[in-house]
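A short worksheet on the structure shown next.
Every protein chain but one is kept in place in this view of the complex.
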Amino acid sequence: MASLITCPHCGTRPKEEFSIRGAAAPKRPSPAAKDEVWHRYVYIRDNPKGRILEYWHHVAGCRRWLVVDRDNFTHEVFGVMDASDFERARVVE
Amino acid sequence: MPINLLHRHVLEDHISGFETNANPNHLSVIRRPVIFSVLAHAGYEAAVAEALRKADDIASRYCNPSEFLAVSQTAGAGSVAEFLTAIPGASFVDQSDGFVLMAISGPSVRSILSKCLAVDLHPDTFGEGHSAAMMCCHVAANVARTGPNAFELLVPRSFAGSVFDELMEAGRAHALTRGFAD
Amino acid sequence: MTSYRLGLGGEINRAQSLSFTFDGRAFKGLEGDTLASALLANDQMLMARSFKYHRPRGVVTAGSAEPNALMTIGTGVRSEPNVRATVAELYNGLVATSQNRWPSLKHDVASINDCLSPFLGAGFYYKTFMWPALFWEKLYEPLIRRAAGLGRIVMQADPDRYEKSWAHCDLLVIGAGPAGLMAALAAGRAGARVILADEGFRFGGSLLSENAVIGGMRAPDFAAGVVEELATLPNVTLMPRTTVFGWYDDMVFGAVERVQKHLASPSPDLPAERLWRIVAKRAILASGAEERPLVFGGNDKPGVMTAGAVRTYLNRYGVAVGGKVAVFTNGGSGYRTAADLVGSGVDVTAIIDTRAQSSDPVPQSVRVIRGGSVIATSGRHRIDGLIFERSGFEEVIGCDALAMSGGWSPIVHLMCQRGAKPVWSEDRQAFLAPDVGAAFVAAGSASGHSSLGDCLKDGAAKAHAALEALGRLVGHLDVPEVEGEYDSSFAPLWYVPGAKDKAFVDFQNDVHVADLGLAQREGFGHIEHTKRYTTAGMATDQGKLGNVNTAGIVAGMRGVSPAEIGTTTFRPFYAPVSFGALAGTARAEHAAPVRTSPLHGWAKKNGATFVESGLWDRSAWFTREGEKTWRESVDREVLNVRENAGLCDISTLGKIEIFGRGAAEFLDRVYSNSFLKLPVGKARYGLMLREDGVVFDDGTTSRLSDHHHVMTTTTAYAAEVLSHLEFAAQTFWPELDVRFVSSTNQWAQMSVAGPKARIVMSRIVQDDISDAAFPFLAAGEVTLRGGLRARLFRISFSGELAYELAVPAGYGEAVADAIMEAGREEGVCAYGVEAMNVLRIEKGHVTHAELEGRTTADDVGLGRLMAMQKPDFIGKRLSTRFGLTAADRLQLVGLKPVEAEKEIKAGAHLLKEQAKPSLANDQGFVSSACFSPTLGHFVALAMLKSGRERFGERIMVWDGLRGAEVLAEVCPPVFIDPQNAKLHL
Partner (left out) sequence: MRYSALSILKQALSGNRLWQPAWREPQPKPHYDVIIVGGGGHGLSTAYNLAKEFGITNVAVIEKGYIGSGNVGRNTTIIRSNYLLEGNNPFYEFSLKLWEGLERDFNYNAMVSQRGIVNLFHSDGQRDDYARRGNGMRMHGVDAELLDREQVRKMMPYLNFDHARFPILGGLYQKRAGTVRHDAVAWGYARGADQRGVDIIQHCEVTGIRRENGLVVGVETTKGFIGCNRLALAAAGNTTTVGRMADLDLPIETHVLQAFVSEGLKPVIDHVITYGAGHFYISQSDKGGLVFGAEIDFYSSYAQRGNLQTVEHTMEEGVSLIPGLSRAKVLRSWGGVMDMSMDGSPIIDRTPIDNLYLNCGWCYGGFKATPASGFCFAHLIAKNETHHVSRFMRLDRFERGYMIDEAGKGPQPNLH
């Protein structure tokens, strides 16, 4: 990856069309969650070597936020999904 | 004191004085198209897309599943707005001055555009009627295929001069000419 | 005459003679020549000096691996350093100049280094030049720097054009030798989208240099036939002069095409070079194999070159590299070379074979010395003889060129660029391409095949496999028969023992075998350490010739297999690529797109000076007749706004349309202050935080209808804010019904500010805009006289009675003109961002000079906008951390100089009166400052420790950097109209 991302809405696109925010695993806690949880959410990263989920924004394309499932060592991409779908799915979990 | 409502196209200075007869590869700028951003609310995406697809006089340009650009070179802004109002689950806003519409066509059009954008424009992958938002000349634009060798670009107005210059540069070796459509 | 053009043969056009110069001397070559072949044809063997020892050097290769024959081509701003003469296509008028020598190529003073070489071994500089301390900087380093580098660049703008393009294909074939041609043909006939790229200016690869017969045709003619057919296939793109330099993720390849580097008079409509990003579904690497030099004493002298290079000069260019050529080989390539030379009537003095036995056919009357090894060569600017040793006896042979062959290494560079390492093959005594998956495979000699017939077949077979995987049915491709194959096998000998002179492994960097030994002794045994310590493989050829020999020699020294040593890491670029090509058109004024405001033309007419602000050009100030400095203009504009009225272009502010039933709720969560109950027809100032509680951006949002808001952002953060909103909506709260679209480009927006703004605006706007009908913070749609629909907001950045009017961009200029006209009597003026900045500083409004990514709402006095009673908003939870609420935080204050005429500059720091400048005493800094024409002295906004408690205190504004110290009084940050009376006029 990372030369090309296949956007679920737009098809295969070069990296220059995207901006990248970072790990998608941390989920915004509820307002009532403990300070510790909020601290972890904002500052702590699992940062594993290998398969990760990462937020990419298709700024020059559909402008949707995407979650890219990829390996940060081989740069292989396993899948890309719309971030809203991703969030809805993990709410259900 | 009534205001003299003179409308000025952003490319006026780029094009005037250079009028040429169109070559086979030609870039033509549409002076006053009507363009609306149309946003489909949750649950209405497919219906809005369908309504736009069916509209006479309006070309629908795809941005994302819930966002489109409705473009018309024939209808007036009022009638387009009226049409859009009638679509359930759609919000819209006039962007006729927010975008510049350029049509580029000719035998070398793909070679020219491949210097400006990364998407594979081969007809097997980007066929007639297809449109999408993409980076074109370093700017987020919307590109549509309107014929075997014809494309339309919608470019944000503030960037239009830059994009126009880059397109002309890319077309230099292909004798690309340019002019307003009228 | 030692080297010369043959009377017959070669793929050159004898009818077209080309003139060129080398170091000022005029020469003639032929169309189809490279610079190297033309120089050789003119008996110019000495072409360069090596980097460190300045040894005389000629060519070693006939291709892109050339480490020696680097020269500068062109003159003035069109000169290009470090061009490999072996790949530079000759053209009429070419001017070549040798490099890294002084005063001349023949007489180079620095060749003394060669005699000093015992002191200049690998890494010598790490061990000395340390004493006395100052000498390094004053003496040693300048000396070392003077010796640095090879060619010289001209540090001026490049007049040539460059461009970039994308290409997409089913199959990319890299290399158009026999394997590549067959691969392209097989795929092309099957209808696949094929790109065939080759570095060379003519397709054919080694076929152009070989004497074989394919399908009854001479090899070059066969190649030409295939190319002719490929050219007729619309689905095949042929890319000659195109080097594929990198393999990147997702099957994206970088390639550079030399479009016009070979032309005497290039067209101004075409680029010099073109960068390609090729997206391939599949790719075949048919890059061939590199012949390895033998590592023996004196192997670097001019006249010593690979056997394959000798054949190429002979067969392709019709050039004999010498009159009496000796051959030193460990395999069949040497014999083939001898045969071709003899066949062309060139004298071969001997074949010295490192092997004791071999069955290669020996050309008639050529002496073969089996089990022999060359241990030295003689001659300076060209060899004149060699000494070989056999069974303890030494013998001298006269020769003016020496063809060497140390075996073959597949060129696997590209396939190793993404992390995979090449794999040692004991069988083939070479590193082979790693398995990187089916999408990218090697073919031909790049995949280890050595016979021509196998290469042809392999190319076709690999293409078939690729097409099958892509789901394309393919027929069979008949691969023609080859006559005149030879056995190119070899018995590796990494290092020829008994050397009487330095035996080089890296020619350009002058790394010789003793350096490798030293590295081992000193503990730099890992191949990467060896590379770094000796610089082997770090020259412009990146070890194309030397790396495998280095691995073999180090393996020998350590008594292990080369498999254990491995190679160093392969990285882009396969061959050096110009900055120009990689930059393309994005340079100079075109480095980034320019955004122009819809009011640009209006501003220009009114005398604007523009300033870059992000990508925008914004009007900074408007010069009127008689005004000599920008300050004069700005002061006038400010005073005029305060007294009368002014018009400022604020079209660059970000504008975001927000729709949906959830919009109000959404805004309430992204702003720190409340937005849920904002009434229709009202605007509100809002503060957005990052999740860490620090201020992100500010702006206003207006409610145009129940489910439609419009937000304005700062110019600088427009894109970030939209992304932020989209992120929040799409990932935090996907259940909220809210949609956004930017309308920044749709509107020309102007601020009309000043006590007379209403009078002026009421001449423009049809609707009632009296304070009662359209009070402070009113917002809504209005109709202009003349019928145009517009948006009007009563918002003020200047602190004056002000309206922000938005009209469709195309009407912007007309409306701005009309406002100027309507306000002529009231003295309305155009004002720019400089005046706007003064106005806002006087009023104490913050911008990103204060909101600099470290400040909280409270720091800048906006703590009241933290609606902590809301259950949630972005940034709420972390905003209360100790460090963000500590008492000694920097807080926004105003400063005025105690002596009215003193200037305060942004960037100065603050000290307590009498305190010495030190970090411990640092009290804060000046964030914004300007001369206030309204007050008649400088005013500043500053961030001061516990600042709000310190109003009235005197503080030193310390600007040591610019040599200024100004005493100032700390005051509230609002200098004019603290009661906001003007806003409600």
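Going by the order they are written in, the chains are A, B and C; count residues from 1 in each one.
Going forward, a residue touches a chain if its C-beta (ideal position, glycine included) is under 8 Å from a C-beta of that chain, and two chains touch if they have at least 3 such contacts.
None of these values were measured; they are calculated from a predicted model.
The shown chains contacted by the absent chain are A, C, with contact judged over the whole complex.
Contact with the omitted chain, checked across C:153, C:469, C:935 or C:967, is made by C:153. Within the complete assembly, C:908 is the residue of C:236, C:908 or C:939 that touches the hidden chain. Among C:342, C:583, C:680 or C:719, only C:583 touches the chain that is left out of the view. Where chain C meets the missing chain, the touching residues are 51, 78-82, 118-119, 121, 124-131, 133, 136-137, 141, 144-146, 148-158, 160, 162, 164, 246, 248-249, 252, 254, 275, 277, 417-419, 514, 518, 521-524, 526, 528-529, 532-533, 535, 539-540, 542, 569, 571-573, 576-580, 582-584, 586-592, 594, 611-613, 690-694, 696, 848-849, 852-854, 878, 881-886, 905-909, 917-919, 921-922, 925-928, 958-962. Not every partner is drawn; the one left out touches chain A at residues 1-3, 14-16, 19-23, 39-40, 42-49, 52, 54, 56, 72-75.
One rule holds in what follows: only the chains that are shown with their structure count from here on.
For chain B, residues that reach two or more other chains under the stated contact definition are 67, 118, 120, 125, 139.
Shown for chain A are the residues in touch with two or more other chains, namely 12, 14, 59, 63-64.
Interface residues of chain B, counted against chain C in their complex, comprise 1-10, 13, 37, 39-42, 66-67, 91, 93-99, 111, 114-115, 117-118, 120, 122, 125, 137-139, 156-159, 161-163, 165-166, 169-170, 172-173. For chain C in complex with chain B, the touching residues are 163-168, 193, 267, 269-270, 277, 279, 585-586, 590, 592-598, 601, 616, 657, 659-660, 707-708, 737, 739, 741, 743-747, 763-764, 784-788, 808-815, 818, 821-822. The touching residues of chain A, counted against chain C in their complex, run 1-4, 12, 14, 19, 21, 28, 31, 35, 38-39, 41-42, 55, 57, 59, 63-65, 74-75, 77, 82-84, 86-88.
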